[in-house]
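With one protein chain withheld, the remaining protein chains of the complex are depicted in position.
In this document, chain identifiers A and B correspond to the written order of the chains, with residue numbering beginning at 1 in each.
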Amino acid sequence: MSSILIAVIVLAALALLFGALLGFAAVRFKVDGNPIVDQINDLLPQTQCGQCGYPGCKPYAEAIADGDKINKCPPGGESTIDALADLLGVEPEPLDAEHGAEKAVPTVAYIREDECIGCTKCIQACPVDAILGAAKQMHTVITDECTGCDLCVEPCPVDCIDMIPVATDRSNWYWEAPTAGVELIATDRRPATAGGHA
Amino acid sequence: MTHLIQLHEFDGGIHPPENKHQSTGRAIRTAPLPDELVLPLHQHIGAPSRPVVSAGDSVLKGQVIAEPHGFVSAPLHAPTSGVVAAIEDRQVPHASGMSELCIVITPDGKDEWQPHQSLCAELGVDDCDDISAADLVRRIRECGIAGMGGAGFPTSVKLSVGDNRIDTLILNGAECEPYITADDMLMRERARDIVRGAQILLQITAAERCLIGVEDNKPEAIAALEDALLALHEEHHIDVVTIPTKYPSGGEKQLIQILTGREVPSGGIPAHIGIVCQNVGTAAAIADAVDIGRPLISRITTVTGDAVSDKGNWDVLLGTPVSHLLAVSGYQPQKRERVIMGGPMMGFALPTTALPVVKTTNCLLAPTEKELPTNKPSMACIRCGLCAQACPAELLPQQLYWFSKAEEFDKAEQHNIFDCIECGACSYVCPSEIPLVQYYRFAKGAIREEQAAQEKAEQARERFEARIARQEREQAEKEAKRKARAAAAEAAQKAKKAAPAAATDAPAKTAATSSPELEKLQKQLDGAQAALTKTKEKLEAAKADPAMAEKVPVFEAALTKTQDKIKTLAKDIAAAKKAAKAAPAAADDKGDPNSPERLKKKWEMAQGRLDTAIKRLEQAEAEGSDKVEALRDGLEKQKVRVEEARQAWEAATIGQPAANAAAQGTPEPANDDLKRKILAQKDRVDKARERLSMAQAEGLDTVEALTTALSKQQDKLKQLEQQADAAGEV
Partner (left out) sequence: MALLTLSSPHAHGPNATSRIMLTVALATLPGLAVMTWFFGPGTLINVILAGLTAVVCEALVLKARKYPVGFFLKDNTALVTGVLLGLALPPLAPWWITVIATAFAIIFAKQIYGGMGNNPFNPAMIGYALVLVSFPVQMTTNWAVSFQMSGSEVAGLTDTLRAIFAGSADVADVYTGATPLDDYKHLISKETSDELLTRATFNGWLNGGWEWMNLAFLAGGVFLMLKRIITWHIPVSMLAALTLCSLVFGWDHDLYTPTWLHLFSGATMLGAFFIATDPVSASTTPKGKLIYGAGIGILLFVIRTWGAYPDAVAFAVLLMNFAAPFIDAYTQPRTYGHSKARRGLKTGK
């Protein structure tokens, strides 16, 4: 009888102790805000393209934090999905084709300036204010600020916006990874030649 | 003269076969003039220079043909007299094999110098020791000198050490790469120039001593330098230090470690630890620049390898095609043709021999397969650790390899991949012949790309958030205005109730119609003015470009036409304004986009933007960013806009005060809301009409859509007017 009593008392004491400890920790190590949203947002490509169905990256980050799928971001593609899966401890899934396909090469918008009628529609569409111009003035894209989200293409009444691949020059060229010896022999016996990386 | 200097040792390093004797047998020869010189604008680290000549210009030897663009940049000079044949994209000697802008000069064979003089003569001083460091650095910059050891960092930038006090100047004569003997031969034949360069550099840096580090496999060079020092009759602190032969002792960081025992902090520059390091070739070029005013237009290049029969060193004009130099050296193309610019350890294989010699070309190595076999297919890494023993940066190359291969870039970064100097010692010793350096280059590039993407994403996020915040603010403002208007309307209603007979509709109507009229005219004027500036620009461009010459009259005609149009419009506006003045305006001018307040605000905002644009431009110029050009254009445009905004405001202030005064006394009419709607609708109709006419003028395929839109807007307007009439009758 007494041994049962002792067990009950001990367990109750332990429960109290750990309860107090947890309570203390909850107060002492309280984190303000919801950093997971910011962490998710940091992993998203910030193109603000809205292809995920949310009006920007932050809203999608909030949605993911609330349990939405992580595979709705075509600009981020596989690497973003992997990073998100890593962060959230879930299985990576293939990109949801419903939201579009991952671009093979990064692009920027380019306005064919002779054709621009200065309607400002693209300026209103641009989520990052990367298009300069005023009403009836020719518009132009600040290439460095353009995220390549494609949002300006559709509103243009005269279809004067092209998405062109980001040019490779000396500043962003780099060596590609060598081909492993095994694959080389498997294909042919010639050694790897240099190749560029966009 | 040699003092005992405590030498230190760097970790790792290798002893590849030197193969230097092949090319030291003959004195330096001057390479014959080629048919064409191709000068890439980007021969140095930093921003490419900008051409200041155009195709067809005659240039003299030593004449500036391209100017530096930004701080980290260097000018370019004509290596010989001749005619600029073209300024066009040509393939440049870079590992990527890309094409970049080059100035192509056809030599006239006269080799005629432009006048040049020593810095002393230019400044008119008697004693060259009196010249200030700033003047010396300026001369070095003007002469286009960039590090000649291989990296090509603009020397003047390297000499601008800021607040760092320099105690030691190091001249790098180690030349540790196998095969290359350009510096060796230079030290043998032009030791005096090197010593003179050292003196100038000491004068600039105010360093206490100068150490010339030379590997012990170059006894002739060491002897020549010692002789040159003995020949100096004044007191000096220059020492030639013999260092043991070990690759890569010629690496800047390694040489500093050998000579001083100090380590350049990761991510830092030698100046941070009180050291400036220059190549001996650079020192000789500096002596030429300061003492005779000779810009950097040629350099010593070793041509060696078993595929050439006549190995040796050449004094080559920059821009000389590699094929030309190989041809005069008796080049026999091999079965698997390979020409390496630089040495076998760090040089890069050229994609074609039609590339020019540039400021950094210290060697052209044309090996046979027998002497430098191409790498066999790599085997798996067995983590033998030979690479770690060879690494001069004390990295763990095999770990970096695994991380790079698996694209685990964060781990590669954590293992300090960016401290890798790509010397190739690890690949050299690797028993599995893994192209380690290429893996590191790939990883570094990918990491940089990732960082750039991240930076861009961060920037995009900020801009997006700023935009959202702005939209919210605007929404809030609108809301506040709406409320204020509602309140005002209520007050007016009350006032109307109090004095129903006092208000009359007629003048208000006149004012309401005259204001949009004015606005429309004003807009047309704006458009015409914009067109005018555009036409002017086009005209300028056409005048500048001979190919466009026949278009000049067309543009001139267009210009006159536009100017006429502006005059007419200005007259119209004046008339409209008179009318507005006469009519007692009753409309609330808050909604009028052309009210003086608004216009003033517009002007101020434009001015603000202009200020920011100027600031950004200055910043970009300071950083030598390649955005400068775009920013400058933007600035010009912004200036025009500011001017326009100011004019608009002035025009408006002249016309408006009376109207304002009149408006204040008049209470608002009851069907105010409806009227405002009509006004807005009229505005829309006008806009639609303009868009349509523009589309028609330009023959765009949107004409139809725009026509429909216009008729719809007109219908809506009619409806509103009918409503207003009905309301007025009530």
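Methods note: a contact is a pair of C-beta atoms (placed from the backbone, for glycine too) under 8 Å apart; a residue touches a chain by one contact, two chains touch by 3 or more.
This structure is a prediction, so every number in the text was calculated from the model and none was measured.
Visitor: Check each of B:Q399, B:Q522, B:T535 or B:Q713 against the chain that is not shown and name the one that touches it.
Guide: Looking across B:Q399, B:Q522, B:T535 or B:Q713, the contact with the absent chain belongs to B:Q399.
Visitor: Looking at the full complex, which residue from B:D89, B:E122, B:E220 or B:D419 touches the chain that isn't shown here?
Guide: B:D419
Visitor: Decide which residue listed in B:V264, B:A528, B:L631 or B:L679 touches the omitted chain of the complex.
Guide: Within the whole complex, the residue contacting the unshown chain is B:V264.
Visitor: Using the touch definition up top, pick the residue from B:A146, B:L318, B:L386 or B:A460 that touches the left-out chain.
Guide: Checking the options B:A146, B:L318, B:L386 or B:A460, the one contacting the hidden chain is B:L386.
Visitor: Tell me which stretches of chain B touch the chain missing from the display.
Guide: 10-11, 14, 16-17, 95, 97, 178, 253, 257, 263-268, 336-340, 342, 344-353, 365, 367, 372-375, 377, 379-386, 388-389, 392-396, 398-399, 410-411, 413-416, 419, 422, 424, 427-433, 435, 437-438, 441
Following the convention adopted for this analysis, only the chains that are shown with their structure count from here on.
Visitor: When the centre of a chain is set as the mean of its C-alpha atoms, what distance in Å lies between chain A and chain B?
Guide: Inter-chain centre distance comes to 29 Å.
Visitor: For the complex, give me every residue of chain A touching chain B.
Guide: Touch residues, chain A against chain B: 41, 44-48, 56-58, 115, 117, 119, 127-130, 132, 134, 136-137, 144-145, 147, 157-158, 168-170, 172-178, 180-182, 184-185, 189, 191-192, 194, 196-197.
Visitor: Show me the residue ranges of chain B that touch chain A in the complex, using the header's touch definition.
Guide: Contact set of chain B toward chain A: 42, 94-98, 100, 349, 351, 374-380, 404-405, 407, 433-435, 438-439, 441-442, 444-446, 448-449, 452-453, 456-461, 463-468, 526-527, 530, 627, 634, 641, 690-691, 694-695, 698, 700-702, 705.
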